[in-house]
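Encoded as structure tokens, the structure appears first; notes follow it.
Note that one protein chain of the assembly has been removed; the remaining protein chains are unaltered in position.
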Amino acid sequence: MNGFLRFGLLLAGLIVVLLLTLAAFQLPIVDSVKLIFDGAFSDKFAWSRSAVKMTPLLLTGLGMVIAWRAGVYNIGGEGQFVVGAIFGAAVGKGLIGANAAAIPGGSLLILVVCAIGGALWAWIAGWLYVRRGVEVVISTILLNFIAIQLLGFAVSGPLQEQKRQVPQTDLLPDSLMLARFDRQTDVHLGTVLALVMAVVLTIFLYRTVAGYRLRLVGDNPKVARVNYIDPGRVQLSAMALSGAMCGLAGGVEYLGLVGQLGTTFPQQWGFLGIPVALLGGLNPMLTAGAAFFFGALFAGTENLARFTPAGTTIVYVIQATAVLAYVGLSGLKKARPKPEEETESTPS
Amino acid sequence: GSTGDTAKTETKEGAPAASGEFKVALLTLGSVNDSGWNSMAYEALNGIKSDMSATVDNQEVPPTNAKDALRSYAQKGYNLVFGHGYEYNEPMAAVGPDFKDTIFISSSGGKTASNVGAFRFYLEQSFYLAGMLAAKQSKTGVIGSVAVLDIPSINSTLKAYEAGAKAANPNIKVLPPVYFGVENDIAKAKQLTESIIAQKADFVIHQANAAAKGVFDACAEKGVSALGSNLNQNSEKGVVASAFIVAKPAFLQLAKSVKDKTFKGEIVLVGMDSGTIDFEINPEYKSKVPADLIKLLDETKENIRTGKLVVPKDEF
Amino acid sequence: MTAKSGLHVENIVKRFGSLTALENVSASFRPGEIHAVLGENGAGKSTLMGILSGFVVPDSGTVMLNGNPVPVGRPFDCKRLGIEMIHQHFTLVSEFTIAENFALSRLPGLLSSSEVSARAEPSLAAATRLGWELEPGRRVSSLSVGAQQRIEILKALGGDAQVIIFDEPTAVLSPDEVEDLFRVLRQLKSDGHVVILIAHKLSEVLSIADHVTVLRRGKWIASAPIADVDERKLAEWMVGELPPPLAERKGTELVPGLVGQDLTVLGDRGEAAIKNCSFEIKRGEILGIGGVDGNGQLELAEALVAVRPVAGALNFAGKQVNAEEMRISYVPQDRQHDGLAMGMTIEENLLITGHRKPMLRKGPFLNFRALNQWANELVKRFSVKANSPADRVAGLSGGNQQKVVVSRALDEQPDLLVVVNPTRGLDIRATEYVHSKIQEARDAGAAVALFSTDLDEIYALADRVMFLSRGELIADTGAESLFGAKA
Partner (left out) sequence: MILQYATPVALAATGETIGQKSGVIYIGLEGSMLAGAFFAMLAAQSTGSPWIGLVAGIAAGLLLALLFGWFTIRRGIDQVVVGTAINLLALGVTGTIYRTQFGKSGTLLSVAKLPPVFGKIDAVEILLLLSAIGLTWVLQKSALGLALRATGEYPKAAEAAGFSVARLRFIGVACSGIFAGLAGAYLSLGISGSFAENMTAGRGFVAIAMVTFGRWKPMWVLAAALLIGFAESLQFTLQAAGVQAPYQLLIALPYLVALTVLVVVGRGTVAPAALAEPYVKGD
């Protein structure tokens, strides 16, 4: 595979487009590029910033890989992310009350519950699809909207802080937070967890029987059916696993970064997992690469917004052009599109 | 391994230079072009820039990123970082001990340290007056309010609005606040305003920021009175009075105290006494307000200013 | 008729990556002639036809029609010039009605009303001319493969085509349907069309074609008038030598096997596709089940392999059929729909059954070393034309795709073997090989249900024959009348 050469070409084209964008918005090009680069890579703070942003992206991206590989077009990562965190916060609230320090493995418990929460939320859409034929695309869009409202309700109702003033949960004690490597940076154990998950998922998809069946169902559910594999069951499990991964992302964001939930907790990570996964060709390891690309891009452009008059909005423009440049060039370079003549099937 | 936020302080390179340059940053949750809460702070920041010839910067920062943003500014030698919202108080308390040379101030919030403080705008005072005006002037006997989110900073003002209304007219019916839930959704704000006008409300106050246009529009179309908030919005169509914040003097004073190194980490309550909070009737509408009501409002304002009347406010 | 009239291809080259599908191929197709193109699976026949009709862009070479160059790679222009193709894999919109499919190919442009019934008229008229009855309002997805092919042909006949290309039209047809199709071909020929036919059965070719061209591994081998060749000669051109005849049946003992009693099976739309059928297939026996496609073959086959619920008693060796305890192998009729995962590699497609083999697993994991070895061997044994088992099946020719499906089903000795048109689209050599493997399975004690629309195949292989007609199984009472029955 000459993937590396391709990647290099993409990177070059991408930089050109970025420069043009900056010029279009009359930002000093050299300084801006330096700010973006510094924001993503210059020192340990920058690297940590990139890693922190990569973490939820990678986990939700992996979640999307699982579902899309099974042929279920889950676009409900955002809702699953949020509901996972809500579940985790419920346990967190209990642990705070029960003097958390006394409970070993409290963070692990919260993470597991987050995964379960995300899995349940995704399972709803999966069940609707498998048993009632409701397209996942629509049910997950609707469930995303509902999840956001559920969060609002949770943090101003049952999970609200003790003082009952602000719609947010109580801050978790340090003993429950994921370990950080350096108190000066935000990067936390969740990043390692996400990378481990990418490896685990690679092994699962390509090395195990269950992973093979999942891919087979995604490719042709009818073939699976006549070979005694129940596509519905596989897709339902895939959906739950996918949701678990997104829920875990929510948990990692909660335990690793913020320590409390409020209405501003959702930052679109669940949604952005989709382009990340697709950019990674629905392959876990390449998805890790895509997540890092996005993470660094976010970290860098944020830095640009921080120290220039360029606001968040220009950041969006830069991000959009970067993504388009990347995929555009990869489209140009695509050595050989998949042969259509034989991939389309005979109507029966 | 993990390190708690209370561990020993590390000194960072890039601490404020002795060059005398004064650097101020502002963090907001939303766009500073929201014609409301954030744009008010942005104006004040520009006031600091021009009056104190400071270097200023501003950024939209969600709370999840707050610590990173605070550290970056501190590392770049910023002397003062404003976080315009209670959401920034916790991150400031967490980061503050590491950067003793930078002062962190959030709008609202309860945690303080030697270099961490909070500002509390007593906007309730002017909402109280708005409630009085509405209650007295309402022909239907029903008034209402439209808000973007169910959050304490908003709810506290709406409670004061209700308290003022009840104080002026015990028989007034104050509809419970209604929320449209999505920032910047003008159409929803408008639709929601129409639905409370359908409940007979003829005075509507808002906490809708950029979506306020929808509230005013609905009021103007249905011929009811709108009340502006956060900024003086008396020039908008259909607005009869505004309850607002004049942020610049307060921000400036604070910035000066930081520059003079007289700042103490504390929670500062700024209200009508310092002229930061104000209430003003639209001059065009003034003719429709009976003289005794104007007198009552003026007296109440004076009582608030001198502390004789303490308007209720929530803690958050 | 000038020397230039007709369709001429010259020096066509087409490569797919490192594989050369066509190497400097030239040929002439004349009006008023049925011209057969022959070759083994993967020889490049479909690719050449794709180039003639504009669907495939050649790397170099020219196509001329009546002395004028045909723009390559532009199906619309080819169609306008009068080149129509009946594809090996149909180009019908299965969600559309028959009439809508006809109308679609007769639209003058985008800016008009669809006038479905008016535009479908020429094709419907052609149907009447050919004596085919159709319900224009019926959805194509509800038609049998044979009926769909008629729609595909009628679509082409609705315009004023000069060249009509048939890519393996006979592969799924019953003898009657084949005869009917040949009637159509002759009529087209006498109308002065250029008719190009791809077929694997040499007897069919010899009975209908006027001229043959043979390809082998992408190279032109020979062209000759039909009078100059015989079956032996053609086979020699195609494969170099003729395969040995079928082995005689070994005298194995018959043991009780699959018994079905009063079986009723529902189709996808809830209709009773199989009604009260009873039969027995002993171990060591092949039951041939003939009949026109669409009479319940798919449903019965799926019921036998226990993937479709069935009412009635279905027992194997006295016990209820239980997929867990016995080995069932299945070759479905529609390879692309039911047999292959088109986005996966050859190896992964072999794994569809292989992943259950203990030798290819290590606990929950796949044993890759064993897997590669196994896949390589299968590919070699069934001579699937590919660079390696890691190639994607989508890039294989139709026949080679079929080999993948068949090989994984026949790889291990099954108790029950259910095959539906197992040699659809296979060349002579591959057909012989598959036939011998089916016999081998039988001889080793499998109960075999052979569904086929090809009478020759049934009579060559089956020990007993039954026929499916409108969901009912009928004992062999002389095939002719039954094949006459329309679905």
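Letters are used for the chains, namely A, B and C, taken in the order the chains are written, and counting of residues starts over at 1 for each.
As a working rule, a contact is a pair of C-beta atoms (placed from the backbone, for glycine too) under 8 Å apart; a residue touches a chain by one contact, two chains touch by 3 or more.
Nothing here was measured: the structure is a model prediction, and the numbers come from that model.
Interchain touches from the omitted chain, evaluated on the whole complex, reach A, B, C. The omitted chain makes contact with just one of the residues C:V9, C:L22, C:V56 or C:L468: C:V56. Across C:L48, C:A103 or C:V418, the residue that sits in touch with the chain not pictured is C:A103.
Interface with the hidden chain, as seen from chain B, comprises residues 31, 33-35, 39-40, 42-43, 144, 150, 175-176, 178-188, 190-192, 194-196, 198-199, 210-214, 216-217, 231-233, 235-237.
Those residues of chain C that touch the chain absent from the view are 50, 55-57, 73, 75-76, 79-80, 85, 87, 91-96, 100-101, 103-105, 107-114, 116. By the touch definition given at the top, chain A reaches the unshown chain through residues 25, 73, 75, 128, 132-135, 137-139, 141-143, 145-146, 149-150, 152-153, 156-157, 271-272, 274-275, 278-279, 311-321, 323-324, 327-328, 330-332, 334, 337-341, 344, 347.
What we mean here is this: only the chains that are shown with their structure count from here on.
Contact topology of the protein chains: linear, an open path with no closing contact. Nearest to the common centre of all protein CA atoms is the CA centroid of chain A. Between the Cα centres of chain A and chain B there is a gap of 34 Å. Along chain A, no residue makes contact with two or more other chains. Across the interface of their complex, chain B is touched by residues 45, 49, 52, 149, 152, 156, 163, 165-167, 171, 174, 177-184, 186, 253, 257-258, 260, 262-265, 267, 302-303, 305-307, 311-312 of chain A. Looking at the complex, you find that chain A touches chain C at residues 207-210, 212-213, 215-216, 219-220, 222-228, 336, 338-339, 341-348. By the touch criterion given at the top, residues 1-5, 7, 10, 12, 29, 31-32, 57, 59-60, 62-65, 67-69, 71-73, 75-76, 86-87, 90, 98, 149-152, 181, 314-316 of chain B touch chain A in their complex.
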